[in-house]
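Of the protein chains in this complex, one is absent; all others appear in place.
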Amino acid sequence: MYDFSGVTRGIHEFLSGHFSPLGVTLWEMVIAGVVLLLSLVLIAFTLGYMERKVAAFMQLRLGPNRVGFRGTLQIVADTLKLLFKETFVPQAADKMLFNLAPIIMVVVTMLSLAPIPFTETLQFYDMNIGVFYVSAVTSIGVVGILMAGWSSNNKYSLLGAMRSGAQIVSYELSAGLSIIVIVALSGSMQFSEIVQSQANGWWIFKGHIPVWIAFVVFLIAGTAELNRAPFDMAEAESELTAGFHTEYPGMRFAMFLLAEYLNMFILAAIGATLFLGGWMPLHIGNLEGFNKVMDFIPPLVWFMGKTFLIVFIIMWFRWTFPRLRIDQLLTLEWKFLMPISLVNLILVALAVILGLHF
Amino acid sequence: MIRYLAMYFGSIIKGVKSLLKGMRLTGYYFTHHKEIITQQYPENRDNVPMGDRFRGEVVMLHNESNEHRCTGCTACEIACPNGTIKIISKWEVNAEGKKKKAIDQFVYHLGMCTFCNLCIVSCPTDAIVMAKDFEHSSYDRKTLTKILNKPGSKIETGVE
Partner (left out) sequence: MNIFEPENKKLVESEQDFVVNVGPQHPSTHGVLHLKIKLEGETIKAVQPHLGYIHRSIEKMSEAGSYRQFSYLTSRMDYLSSHMNNQACALAVEKAIQVEVPERAKVIRILMAELTRLASHQLWWGAMGLDLGAITPFFIGFRDREEILEIFEDTCGTRLTMNYVVPGGVMVDLHPDFQKKVVAFLGRFKKRIKEYDDLVTGNIIFEQRTKGVGVISAEDAISYGCSGPVARASGVSCDIRKLHPYDGYEKLEFKECIETEGDCFARYKVRMEEMKESVKIIEQLIDNIPEGDFQAKTKNVLKPPKGEWFTRVETARGELGVYLISDGTMKPYRVKFRSPNFSHVSALEHMSKGGKIGDLVAIMATLDLVIPDVDR
């Protein structure tokens, strides 16, 4: 009913009627790429607008409300402004790395979007090591930040990049460990199978306290990996002016922003898929009527709803808390999150072996 | 060991509690939009909330028959710390045939004014007051030099 397979089959048959099999594949790749890019930009715009509105309402303001209906087109106007700005490169910068860094950030982000299941059928590439792939690819992002910080030849940028390096290397651990909890419970690294394993209840409901702990650790570590407040050491506006992207003007700066928002979306999507059942609707026990109503809501809406819930929580963090200091940031990881998630993993492993979960 | 663990988990619980307190406040404001204090400026131009004594610019009061109360005593010119006011006076012959000093031009340089109110306080005849108009921005500096007495205006009878 709410399925894109009809549309895709239609396109496939239409193309098959006009081109050779190789041509069909190429055209399909082009179409998929364009759709992907457009949807990414749309997601980034939505998140940008959402962030401004959330921030505004938490701060007793109205937020953007002039361009378009209730300011919805403000972000488009800002993007246009950034497009028209001079693409300035500092004289002492390493020009190649300077230009490459934002591209790497965006490319990495797009790569990590591949295995995420939006619905059962709307998924770019359902690989059997999906979880592993995502955590591997997202950690390349730090290379982009380090490149940006180093090539700018600016002391603030360098400090920001170094901070970011230390931070992401540390927080990757507890983020990974909390993901492994779900992998252990569902017995698969494939996203589609992880979602299927939650057909009779999301992990957050049937996984007891260890999954709760893993979810909280995932949220904190994920926020830290995103370089967002309260862990925005790499940018740290009041300390390093703008951190690693101090020297970036115009569209290159916008690419960093795009990467940040998309990363936030991907993190939230992974969190929603692993802990909140992905596109699975909410089912409660034997309430047939309730379950029927829930089934009526399209899976894409479920997925987006859960994702944006997590995005909202991350934004809520940002607009409430002060920033940590760099040493406190590492203390939090190595003295609190790491030990807790290790113990948590052992608990989950025991639960899986003894069959304690349902 | 137990004590250390209790301290460890106690600190975590205390910390999380304090963080949730802050999140409750921002969450409250997120859901209660009536607390928003922003004003929509160009839209509410007609009724911008402003104090009664708002110091926007110096103006000279004129009554219906185009008469002001300025005698040209230059008290305000002396009181002004910035040289904002310059009074150019002339000799006028009144009804009784006597020569009398009167203002020709009351020049007010808005660009130099710091709105300190010293001229208003020093005026013995209450000829000048502060007006509420505050939208003074202009592309041409000349527009900021104003002549406060209206053309053809005379001094009110009885004001010495």
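For clarity, chains are labelled A and B in written order, and residue numbers in each chain start from 1.
Please note the rule applied: a contact is a pair of C-beta atoms (placed from the backbone, for glycine too) under 8 Å apart; a residue touches a chain by one contact, two chains touch by 3 or more.
What you are looking at is a predicted structure, and each value in this text was computed from that prediction instead of being measured.
Here the chain not displayed is in touch, across the complete complex, with A, B.
Contact with the omitted chain, checked across A:V24, A:A44 or A:M58, is made by A:M58. Annotation: of A:A44, A:A93, A:I213 or A:L240, A:L240 touches the absent chain (contact as defined above). From the set A:D232, A:E247 or A:E333, the residue in touch with the chain omitted from the display is A:D232, counting the whole complex.
Taking the complete complex into account, A:P322 is the one of A:G6, A:P21 or A:P322 that touches the chain left out.
Along subunit B, the points of touch with the absent chain fall at residues 14-15, 18-19, 21-22, 24-26, 37, 49-55, 79, 81, 114-118, 121-122, 130. Counting the whole complex, the residues of subunit A in touch with the unshown chain are 55, 58-61, 155-156, 159, 163, 229-230, 232, 236-241, 319-328.
Everything that follows uses one rule, which is that only the chains that are shown with their structure count from here on.
Per-chain CA centroids place subunit A at a distance of 50 Å from subunit B. Taken in their complex, subunit A has these residues touching subunit B: 54, 57-62, 316-317, 319-321, 336. The part of subunit B that touches subunit A in the complex is made up of residues 12, 19, 22-23, 25-27, 29-30, 33, 35-38, 40.
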